[in-house]
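Below is one structure, written out as structure tokens; the observations come after it.
A protein chain is absent from this complex, but the other protein chains hold their places.
Then we have chain A:
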Amino acid sequence: MVHLSNEEKAAVTSLWGKVNVEETGGEALGRLLVVYPWTQRFFEHFGDLSSPSAIMGNPKVKAHGAKVLASFSEGLNHLDNLKGTFAKLSELHCDKLHVDPENFRLLGNVIVIVLAHHHGHDLTPTVQAAFQKVVAGVAHALGHKYH
């Protein structure tokens, strides 16, 4: 569960309302794969990941990034029950996908950087702090069912 004040919830909702979830998702996943190349281990079947421009332009990366962020976006509607909301996805990432939860923390921070990149004026230190709580909460929820 993420503890956001009413002001923080309002700030998160307000900024998220301006976000193009599809594009932001593609960019965030792309940057994850560029900045932390070892994360490419999960996406060998995605085709050309040979350079930053190949990665950022890769249609599978964009599509998967959009999917991931749409799921994250749904989580924003359930900040009081992130563990419940992401329970099934947590099991999937553990049992089928075998993803180290550290990757959720990495991606969460990349999402914040992409938000700063596109909405620098709106992502004040206070708003960033609220988002850091959200991404940490989502990462924690996604790791919760690991065994």
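The working rule: a residue touches a chain if its C-beta (ideal position, glycine included) is under 8 Å from a C-beta of that chain, and two chains touch if they have at least 3 such contacts; residues count from 1.
The rule is short, and it goes like this: contacts and distances are computed from a predicted model.
For the chain of the complex excluded from view, the name given in UniProt is "Hemoglobin subunit zeta" [choices: "Carboxypeptidase A2", "Dynein axonemal intermediate chain 1", "WD repeat-containing protein 34" or "Hemoglobin subunit zeta"].
Of A:V34, A:L79 or A:A141, it is A:V34 that touches the chain left out of the display.
Of the candidate positions A:C94, A:L107 or A:L123, contact with the hidden chain is made by A:L123. Mapped onto chain A, the interface with the missing chain covers residues 30-31, 34-35, 52, 55-56, 109, 112-114, 116-118, 120-121, 123, 125-126, 128-129, 132.
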